[in-house]
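Notes for the one structure printed next.
What you see is the complex with one protein chain gone and the rest in place.
Residue numbering begins at 1 within each chain, and the chains themselves are lettered A and B in the order written.
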Amino acid sequence: MLEKAFEGGKKYWAWLFFLGALSAVGVYYYIQQFQFGLGLTGMNRDVSWGLYIGQFTFLVGVAASAVMLVIPYYLHDFKKFGKIVILGEFLAISAVTMCILFIFVDMGQPMRIMNVILHPTPNSVMFWDSVVLSGYLAINALVGWVTLSADRKGVPPPKWIKFFIYLSIPWAVSIHTVTAFLYSGLPARHFWLSAVMAARFLASAFAAGPALLIILALIVRKISKFDPGKEAIQAIGKIVAYAMFANVFLLGLEFFTAFYSGIPGHAASFLYLYVGLEGHTELVPLMWTSTILAIVALLLLVFPAARKKEGLLAFACLSLFISLWIDKGFGLIIGGFVPNPFEEVHPYWPTMPEALITLGVWAIGFLVLSMLYKIAISVRERTAGIEIEH
Amino acid sequence: MSMDRRQFLKIAGISSILGFGASVASATHTIWEPGLKPPQVEPNPDGLIAKRWAMVVDMSKFKTDEDIKKVTTACHQTHNVPDFRNPDGTVDKKFEIKWIWEEPFGRTFPGSENKFMSEHIKDMPFIVLCNHCDNPPCVRVCPTQATFKLPNGITMQDMHRCIGCRFCMAACPYGARSFNWTDPRKAINPATENKAYPTRTKGVVEKCTFCTERLQFGKIPACVEAAPKGAMFFGDIEDPNSEVRKIVTSQLTIRRKPELGTGPAVYYVIGGSDHA
Partner (left out) sequence: MKLYDGGKILIGLMVFVGIATFPFYYNIGKVDTKPELKTDTPAIQAWEKQYGKKECVESKEYMRSEHMQLLNNWRDSVVRDMNRQYVSMTSGKKFNMSLQNGCLNCHSNKKQFCDQCHNYMAVKPYCFDCHIQPMEKEENKS
């Protein structure tokens, strides 16, 4: 089946070449960073995590969101998702790949990565995160491959795979919960020390991931003969709308506790992000962009008339994706470090090499995604019109 | 880390399952014994020992800025802490590494300031360093046990094992940890470096170790040695006859952010009377 990834037209190869070139730029700057040290980034003593860890956090959510297709299809027998579920699983594989790469480029001593296995430490959330992430990658690769191979042969997938499909559901929840625990268990970071952190992570994940999937499904339909299904896309649109409302609600809860309690430490990070603190307003425009995009997306998603127009739906999904990318992939991490434990404000902004390494990782992720989708599309085009019971 | 045969076999077993069998198998060479145990190794007989090391700092005994500078410089020179500077001579905040330094009262004890407080206290500098907590969040989060508790209460940092994930920096409530954003030797003068202590490499986290390496040779921490008389005390707080214990028992001392439950082992005397 793998050979399908290497059979394609000129446009397909041009796209792969373009992504390859972007990854090469990223690799080039990563080598620079490897030689000089992480000082090549904008991070410093006070803001010691930045864009890399932000992207990692955001993409764990995208990976986990595959479960929003798996649950309706496999638990509720929602047949309309039959064709699209593979796109969700392959998106998860690509997202987890990016997560692992982002952790790797963020490490000060990447050559010592095996220390995590040589000295396993169950009290560290980071240790569990590496366990659940690699497990999730394996489960999705297995499930995606086995079901797609069965489809190609026109037979139902083997019974034993059901076990892994069901396992993937709690596992998806676990990867994002554990990722939230990286933050929500730290005693002196008021901004992160919140019990709703994991819930908020899941809500934003189940909005951003499926939003990206809608965009991808629309692109797939446009450039190939594989139609993931109009109803399926509309159904995902509803999932995105609900999840985004849950996310905004949870964010509202954070605001209430921070400001009504009147505890200065709880409000400080919110003030820094949305209005500026001690004269530092670096992130304010970004956070309001995120807010406005979120409002636009919600307005378009909540009215069925707007949501049913696929152009508007795509626009809403794109706005929502960018909004959450800013909020979770950047603001959430930086906000936790500002102000610092001395209640001083030290700003952070990514450097050009840092941004290009980040872009390079995304390019590698999309390279993996494009090749996996190419395989899925090839199989689906051959079996077009044949519904297979999973 | 000391490892007995059973532990080693367990880890080797797990590793081989994970596909690292080859590398582990080649390491199980006949003479290779994981970990050294007494009597093959022993502590230095001259070493200072304690049940629980602790420090008391009395800022009123520091009369001038020079007094404070002496303390921080003593530490940073002893441990080859790099001194990154901007072209104009100011501290380069981006690369800055520090083990012990000064902060004003309000920064040291956030939320303790009030409007009517005397200017004297408000402006008073405080010496801050790693608190060697009873229950340190940095140790809890470290994925490789590169930072860990010694039986004598010191929160130790194994710079050999650190992978540079910086989780400990996010976890520390006291901003006590620094990361090597680039090779620190760029900012260490070979003429004045301490030839008896290593530097660090890029990509690892470092911090105060309560001078573990000096204690083991019978010396008290470099900062305490350089401090004015009666300004800094170091000793076994579990020992009722130690100076630190006597001060903490007899006077009002405060610790940084005690409400977090970390149990800091650095106590600050605010009153400023004579002791010991």
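Following the convention adopted for this analysis, a contact is a pair of C-beta atoms (placed from the backbone, for glycine too) under 8 Å apart; a residue touches a chain by one contact, two chains touch by 3 or more.
As the structure is a computational prediction, the values presented were derived from the model and not from experiment.
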Subject >> Visible contact partners (per top-of-document touch definition) of the missing chain >> reply: B
Subject >> From B:T78, B:T199 or B:S242, residue that would touch the chain that is not displayed >> reply: B:T199
Original post:
So which of B:P39, B:G89 or B:P240 would be touching the chain we can't see?
Top reply: B:P39
Subject >> Residues belonging to chain B that touch the chain removed from view >> reply: 1-2, 29, 31-36, 38-44, 47, 80, 148, 150-152, 156, 158-160, 183, 193, 195-201, 212, 216-217
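Keep this in mind: only the chains that are shown with their structure count from here on.
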Subject >> Gap in Å, rounded to a whole number, between the CA centres of chain B and chain A >> reply: 37
Subject >> chain B-facing residues of chain A, complex >> reply: 36-39, 43-46, 48-49, 103, 106-110, 112-121, 123-127, 130, 182-183, 185-189, 264-265, 336-337, 340-344, 346
Subject >> Residue numbers on chain B that touch chain A, as the complex places them >> reply: 1, 11, 14-15, 18, 20, 93-97, 103, 106-108, 110-111, 137, 140-146, 161-167, 169-175, 178-183, 201-205, 257, 260-262
